[in-house]
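Below you'll find the structure I mean.
Note that one protein chain of the assembly has been removed; the remaining protein chains are unaltered in position.
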Amino acid sequence: MSVPVTIRLQEADFDTAREIAALTKGRTDIGAVVTFSGICRGGEGGDAIAALTLEHYPGMAEAEIGRHAEEALSRWPLTGLTIIHRYGRIVPGENIVLVVTASSHRQAAFQAAEFLMDYLKTHAPFWKREESAAGTSWVDATSHDDAAAARWAKS
Amino acid sequence: MSVPVTIRLQEADFDTAREIAALTKGRTDIGAVVTFSGICRGGEGGDAIAALTLEHYPGMAEAEIGRHAEEALSRWPLTGLTIIHRYGRIVPGENIVLVVTASSHRQAAFQAAEFLMDYLKTHAPFWKREESAAGTSWVDATSHDDAAAARWAKS
Amino acid sequence: MKVVYFAWVRERIGKAEENVDPPPAVRTVADLIGWLTQRGEQYAHAFETPRVIRAAIDHAHVKPETAIAGAREIAFFPPMTGG
Partner (left out) sequence: MKVVYFAWVRERIGKAEENVDPPPAVRTVADLIGWLTQRGEQYAHAFETPRVIRAAIDHAHVKPETAIAGAREIAFFPPMTGG
């Protein structure tokens, strides 16, 4: 049986409730749904952020997210999976990314969602530029995110 | 600053999108929201389930969930937390439980949600009775859930 | 002292709650289970495997060796299956 997988890159916002419903409606084999919403914050540390602009690599972003979706399906018994990543200008309080995982059991749903977020952070070709009173600057990658992604590597 | 915590036990269904909005609306300090929805499945193994009936211990259920909410707040830097647990008769496909965790960073939101679900499964005074063609029977606790809860014990 | 029962403990005993007045020698949760077990077949059936019985005093989980002195409400129930 094929597992429904939805991957979308879009400028528009998304509706988390609609995405949950799309994965669960009419089904009685799903015991657990985990959602992760990544939201634009108004400041990292001291400086107020007016907006983020997300640049992405069209084509590669879809391919890279698709590969990680396939890996998640091969590692955990999921019954459905949705990944939406926005690009363009996003102001504080707005959604950036959504991952929804469905499974019969909660551990698979939690682990797959964490795995996908760790990989999106470090492997999906998106770059954030911040606007603040001081001007614009590219957000630096953090070694913390690299470490989070590394824990999923198979030995 | 106090962190908004909502704990509700109710017969009625809940609206995940509304609960996310309640934790995030008007705020720009939240970078991550994780939701866990536990859903009634139509069958465990071979037998089709017509419905679950959840019995709970009023008073203790609120107190026990409240204690675990406090522990989650003390262990992770959350900016908001919502726990809703239904009781009464629930048919396959319907929601049973919702945990929503908000934080500036994703690891805290994921870990707190997993912690709360593991504790709800093993420590919150709820009991599931299944209805199937063969009659009704109480659901057995699983050692798997005990092991999941034990991993959060502080040494 | 009020005692409350849930799930199949409640069903086997045939009531959801009752007031009991155990003698002073009944000091712990385990003692109370032993004393209740003597009260009839339905209690013996409910508590036939004490290992799986969980207890709470005044809405907090307790162990079999916990003293019951001062308790307002003691609850007995099977392992929980919420979530």
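Note that the chains take the letters A, B and C in the order they are written out, and that residue 1 is the start of every chain.
We adopt the following convention: a residue touches a chain if its C-beta (ideal position, glycine included) is under 8 Å from a C-beta of that chain, and two chains touch if they have at least 3 such contacts.
Only a predicted model underlies this, so the values are computations on that prediction, with no experimental measurement involved.
Contacts of the undisplayed chain with the visible chains, over the whole complex, involve A.
Of the options A:8, A:89 or A:129, the residue whose C-beta touches the omitted chain is A:129. Within the complete assembly, residues 38, 54-57, 59-60, 63-64, 85, 96-97, 117, 120-129, 138-141, 145 of chain A touch the chain that is not shown.
Here is the rule we go by: only the chains that are shown with their structure count from here on.
Separating the centre of chain A from that of chain C, both taken as means of CA atoms, is a distance of 48 Å. Shown for chain A are the residues in touch with two or more other chains, of which there are none.
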